[in-house]
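Worksheet for the structure shown next.
Removed: one protein chain of the complex. Kept in place: all other protein chains.
Letters are used for the chains, namely A and B, taken in the order the chains are written, and counting of residues starts over at 1 for each.
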Amino acid sequence: MTEASRPPQGPLAPSDDSLFPSAQGLEGENIAPNSVVGAVDDTHAAGLELKVRSQWSYARMRFFRHRLALIGLFGLVVIFGAGIFAGLISPYSYSEIDLNHIIQGPSLAHYFGTDALGRDQFTRVIWGIRTSMEVGVFVAVVSTFVGLVIGAVAGYYGGWLDNLLMRATDLVLTLPLLAILLTATALLGQGNQWRVSLILVFFFWTGIARVVRGIFLSLREKEYVEAAKASGAGDARLMFRHILPNTLGPIVVNATLAVGTAILVEAALSFLNFGIKPPTPSLGVLVSDAQANPNTPTGGIAWWLTIFPGLTIVVIVLCVNFVGDGLRDALDPTQRRMRA
Amino acid sequence: MHRRVWFLAAAVVAVLGLTGSAAAVTAGKSSSSNASSLHAAPFAKAWANTPRTPAARAAKKTMVFGLEQTVTGFNLGNADQNAFYAAIVAGTPVIRGTYIINNKGKYLLDMASKVKASKKSLTIWIKKNANWNWLGHKSKPVTAADYIYTWKIITDPTSNVASAVGYSNIARAKAHGKKRVTFFWKKGQAFADYRDLFGYVYPGFALKGQKFNDYWHNCVCGNDGHPISNGPFYMSSYTQGQGMVLKKNPKWYGAKAKLNSIAFKIITDTNSEIQAMRGGEVDAITPSPESALSTLVHQKNLVYSAVPSFTQEHWDIEVGPGGAPLLKKLFIRQAIALGMNRPSLINALYGGIAPGLKPLNNTFYEFGSPASGKFAYFKKYNFNQKNAISLLKKHGCTGGPSSPSAGNNNVWTCGGQKTEFHFDTTSRASRVQSSQIFKQQLMAIGIKLDVGIHDPASFFGTILPNANFDLGEYAWIGGPDPSGFDAIYQCYDAAKNLGGSNYKRYCSKKVDSLIKKGEANFNANKRTAQYQQAAKITSNSIAVIPLYAPPQIFVYKKALQGASKSNNPTSEGPTWNLQSWHWGS
Partner (left out) sequence: MLTYIVRRILYSIPVLFFSTFLSFIFVAYAGNPLAQLRSNPRFSQQTVDNMTHQLHLDLPVVQRYFLWLQDVFTHKLGNSLYTGQALWPQITRTMGHTAQFIIISEVLALILGVSIGIYSAIRQYSVFDYLFTSISFLGFAMPTFWLALLLQITFTDIFLHYNVRIFYTSGLNSLPGGPAWSWDRMQHLALPIATLCIISFALYSRYMRASMLDVINSDYVRTARAKGVSEWRVIMRHVFRNALIPITTVAALNFGALLGGAIVTETVFSLDGIGFFFIQSLQTLDLYAVMAYLLITAIAVVVFNLIADIAYGFLDPRIRYD
């Protein structure tokens, strides 16, 4: 993979306002006791009435106390809103060529300037946001689902099935993202965001799979699971009703952070001209175009062509990471200290 | 516990250190040689001796040329190595042939003193003083035997030649002494484009024991590894990926070179190339067109030259069964041509680096067939969107815009079919841009394009040969002698191996016969006339929409004299008169 991808795998990521993807063990050992079932006690000052809250409302409270997460959430709402309503808010059409206004700087008519064919950068950035959004969300959701299923099966059943699935994970890790992408686009036609997303999913599920597997492995020996088994619960019920809820925290965090990683990977691929191909807009393609046409007709540097798309990517991923961080704080039950 | 950590850390550092230094040591060495191929002296040493300041270079009579691509070898006949940058280094300056083409496309006799060609035979008189300088050996004259060796090796079925066309028309050869050779054509296969034959002659005697597919990967040398040349320079050092040095050949038959040596440094990316030129590190470059070059156009100490090259960028319109049925109708093709604003496209793509580049107006692209002049048959289809619309209306199309409008979304319907076509091209940046521009221009008159961008392998390998497209944009590489049009325009017949490059499946008996006559006509002027008649017909049937010839750019320091006529758009490249370059005051 390119170094732009930081796939969510690695050793224990200790808790407590850490930023990165969640805990997972290597090769089966139980490192993080990542399971707490039941509500976390709320400590109220004596004398106040004890309100019984669900785990989710505690989580929500913790999340909203996280300032950065709120900023991130707000940012995402604004940006993704812009993406969703791209058609409504963009002042021009994104492929509208105006050969009389080539490579002009930011102005009132063109907020982000124009590119080599006179297209409005602001419009193209907004449509690029929409594409990035589609890729990020699709990859995160689908790869989470796939990874969840595979990790659950591997962790719950163990034995040869676990071994096989983990070897499959290794296989995926050694496969070259670029080569597969190149061939897929050559065979299936030009790269639009859905084809690229599908291929990215193929590479992203391994992260979640390992996390989920670790949790399932550690939890299936727990007493309450044995008790449930003794009282006649089937495999499916055990997996979904008893163990799965404990994975939701790390899964949600991982999925959120995967959105950011997917957007970064897709941008890098489009930049290298291996991912999304024009005319589908993509922020990576915009930067690649900027590199091909770096100068204004008079010889100066068209800084706006590089800065704005890249800055947009940074802001999106930053907001996603803030939200992910906040979610981790909110949902990670091993957190021992409440943020002041 | 801590001991383990330190132990591990030490082990890791040791491993890293070993890897790093091993890597660095191997990185410093040049790549190991293949036992079967010969090498010239390594470049690094020669480069270390090349002076860095202009004054020192002038004193030592040397210069540095920036080469934009690594070459894979210098055997220009070999399909693997048939690269422009190999040609400008090893072709013209080192290995010469019968003719040399100057910057105006004129064929000048070079190694031959006289050439006679007829329908029966081709006779070449080799200059008396044309000789091979093989270092370490006594010099030998260039003889008929060399010409015969060249013909034989190119037509050898095991040789991977780029093209054997013309050579395979020769039935037998006869040497008259050392300096005259006659080739007899096969019956009925006289090759009129004879001037393009033997532009590159191999020294058979020096290559004994070597196989065509193997020689000259890493040198231009005889079978003992010593450089050989029959041109103004010989290649004294070369390292792949780094560069090569050409040194003056004192035994050349022409006017001796004014410079003693020229170092060609390989700088593969445009960013570095531009900085090297601006910073004075290299004295001349011939970069492929990229818009970043615009910073070099107005520099006071540099001369910037851009001329149209011999690459014909064009649209193919598929009129065979694989294309949209509407495209078989002439008025549709006319409307498409009238809807395209080619000058505006050229300005957008190359305005900054080749100001004044004009569109091509001839489907047969001959040398010097500019936008205007008597051969500019395509001029009548210049940008006129109003006419396009009235043309469509006249033929009963409905549903389109009544006048050209930028935001139009209506597509015409003609005879029950919509004017919506697939447009395929490769992923090169200029083509992606032009596809967007044309899409917008044609939408303004109600013709919709579905753009497909492909990688070159599938485009050239599958889409074009299967004639499975509607409209396609790509480029032909041509030459100044009008030729090659048979493969492009002849009626396609797979069994007879005709029209192999006629992907658009255009077929006209008249054009076929004109091309055939032209191919057989040894009088260059008459041949041109016949080809131009064919060009007129193909222009009017809009078999092809000619776009432009991408610029060939040559930038050099003002202090370098003798290079004013050097920007040569043919495959000779800017080094065709390398021997006349010198430092002036």
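In this section, a contact is a pair of C-beta atoms (placed from the backbone, for glycine too) under 8 Å apart; a residue touches a chain by one contact, two chains touch by 3 or more.
These numbers were taken from a predicted model, which means no experiment stands behind them.
Asks: Can you say which of B:N49, B:N129 or B:N271 touches the chain missing from this structure?
Replies: Hidden-chain contact among the options goes to B:N271.
Asks: Would you mind spotting which of A:A109, A:A227 or A:V314 touches the chain that isn't drawn?
Replies: Touches the omitted chain: A:V314.
Asks: Spell out, residue by residue, where the missing chain touches chain A.
Replies: Here the touching residues of chain A are 1-4, 6-7, 9-20, 26-27, 29, 31, 167, 170-171, 173-176, 178-180, 182-184, 186-187, 260, 264, 267-268, 271-272, 274, 284, 287, 290-291, 294, 301, 303, 306-307, 310, 313-318, 321-322, 336-337.
Asks: List every residue of chain B that touches the chain not included in the displayed model.
Replies: 1-2, 4-5, 8, 12, 16, 19-20, 22-32, 34, 43-44, 47, 72-73, 79-80, 82, 157-165, 213, 217, 239-243, 265-269, 271-272, 275, 278-279, 281, 295, 455-462, 464-465, 474-478, 483-485, 487-488, 497, 500-501
Operating definition for what follows: only the chains that are shown with their structure count from here on.
Asks: Going by the contact rule at the top, pick out the chain B residues touching chain A in the complex.
Replies: 290-292, 294-295, 297-298, 344, 347-348, 351-352, 406, 427, 429, 432-433, 436-437, 439-440, 451-455, 457-458
Asks: Considering only the defined contacts, which chain A positions touch chain B in the complex?
Replies: Within the complex, chain A contacts chain B at residues 95-97, 99, 102, 116-118, 182, 185-186, 189-190, 273, 277-279, 289, 292-295, 297, 299.
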